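A protein chain is absent from this complex, but the other protein chains hold their places.
A, B, C, D, E and F label the chains in the order they appear, each numbered from 1.
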Amino acid sequence: MDTPPHALLERMLQQRIVLQLKDGRVLAGRLLGGDEHMNLVLDEVEEKTNEVERRLGRVVLRGSNVVSLQAPSGVAARGP
Amino acid sequence: MDTPPHALLERMLQQRIVLQLKDGRVLAGRLLGGDEHMNLVLDEVEEKTNEVERRLGRVVLRGSNVVSLQAPSGVAARGP
Amino acid sequence: MDTPPHALLERMLQQRIVLQLKDGRVLAGRLLGGDEHMNLVLDEVEEKTNEVERRLGRVVLRGSNVVSLQAPSGVAARGP
Amino acid sequence: MDTPPHALLERMLQQRIVLQLKDGRVLAGRLLGGDEHMNLVLDEVEEKTNEVERRLGRVVLRGSNVVSLQAPSGVAARGP
Amino acid sequence: MDTPPHALLERMLQQRIVLQLKDGRVLAGRLLGGDEHMNLVLDEVEEKTNEVERRLGRVVLRGSNVVSLQAPSGVAARGP
Amino acid sequence: MDTPPHALLERMLQQRIVLQLKDGRVLAGRLLGGDEHMNLVLDEVEEKTNEVERRLGRVVLRGSNVVSLQAPSGVAARGP
Partner (left out) sequence: MDTPPHALLERMLQQRIVLQLKDGRVLAGRLLGGDEHMNLVLDEVEEKTNEVERRLGRVVLRGSNVVSLQAPSGVAARGP
């Protein structure tokens, strides 16, 4: 298909993204890497809940906990 | 079978679809891509809950969170 | 075995079926296609809950959300 | 092993069985077929809950929802 | 490893075992067979809850519902 | 990696370990075997909840219910 998920993930590398997790947490961080299970590596991570905001530094996320990733609006869906 | 799910997904590319997620959220957006796990890429996404409506921009969704996709009525089930 | 599930699914194509989902929803629609994960494509879908009845049009369902499909009584279990 | 699950399933074909589902429902019906995921096809299905008894006709069940099948006592564990 | 799970299962054949299920039920029965998913066939099954005790006869259990099996103390962990 | 999980499991054979299960139960027993799904065989098992302590004898555990295993402090992480 036009823009498969893994291709968009690659174009989001080094970009700051927002992650929605299954347990309700929202993480924001710079995307350093990922794999076919949507396991992700993020840097400069901040966790935001209704109550607190915490800096977590570098984080490896198991893909099974990921609901969605929001890309910054400037990431092209198709390559040049 | 006549119209396998992946074939319909391809015909829905660039169309605006409505997504039902397992956590109860409903997202509407333009379908940019997908894969065999139903991981999806959507653009111009809007999230609608009973309380709020939010613009999310470009979103990568992990397929395991998807319940269903509603296609616009104008998408043909069979190709020409 | 005599009538494996995928064989019955094929014989149900173009028939109107009733779908029970894990989240408690019941959908009725005409079966347009499916695959080995029980991902399904339905047309002219109606959703029925205790409270409302909604027309959803064409729907792609992720198989992991399906509990069961009820076939119309006229579908033969064995081919001719 | 002596009587693997798939072998007993085959010997139960055309027999009336009782099915326990993960959502608490109990279905009784004649077994028409099944596959390695324990997807099942049943005919003349009756659903029994504490409150109601419903006739469902022919049903395809996704195996991931099955807890257990009770065989009629007359089904031999080993073939002749 | 010394006594892999499948080897112990085989040595438990025809023995009476106790099964703990994910939904909290406890079943006791004679083990007739099993496979690599821990799908099991039991005979002369009795279900015990806090409230009732029921005879279920012959039962096929989907492995994904199994928490644990208790072997009778007389089953050797290593073969002779 | 230095000490992969399966290698540590093998070095824990015949040792007494403590198991944390997903349903909140804690089991202690001597490890007799395991496989790549973390299905485990334990002997001389004791179950401890807040309320009771029960002897279960020999137990086969389905790996999908396991959260973690605590090894006795005397087990070397690297072989000699």
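The criterion applied here is as follows: contacts are C-beta pairs under 8 Å (C-beta built on N, C-alpha and C of every residue); 3 or more make two chains touch, one makes a residue touch a chain.
Just so it is clear, the model here is predicted, and its values are computed rather than measured.
Trainee: Spell out, residue by residue, where the missing chain touches chain F.
Mentor: Residues of chain F in touch with the missing chain: 1-9, 22, 38, 63-64, 66-73, 75, 77.
Trainee: For chain A, enumerate the residues touching the unshown chain of the complex.
Mentor: Residue positions of chain A that touch the missing chain: 9-10, 13-14, 21, 23, 32-35, 39-41, 43, 56-62, 64-65.
Here is the rule we go by: only the chains that are shown with their structure count from here on.
Trainee: Rounded to the nearest 5 degrees, how far is chain B rotated relative to chain C when their C-alpha atoms are superposed?
Mentor: My answer is 50 degrees for the C-alpha fit.
Trainee: Quick one: which chain's Cα centre is the longest way from chain D's?
Mentor: For chain D, the chain whose C-alpha mean is farthest off is A.
Trainee: Determine the centre-to-centre distance between chain A and chain E, using the mean Cα coordinates as centres, and give it in whole Å.
Mentor: That pair's centroid distance is 43 Å.
Trainee: Averaging only over C-alpha atoms, locate the centres of chain D and chain F and give their separation in whole Å.
Mentor: The mean C-alpha positions of chain D and chain F differ by 34 Å.
Trainee: Which positions in chain A are in touch with at least two other chains?
Mentor: Correct list: empty.
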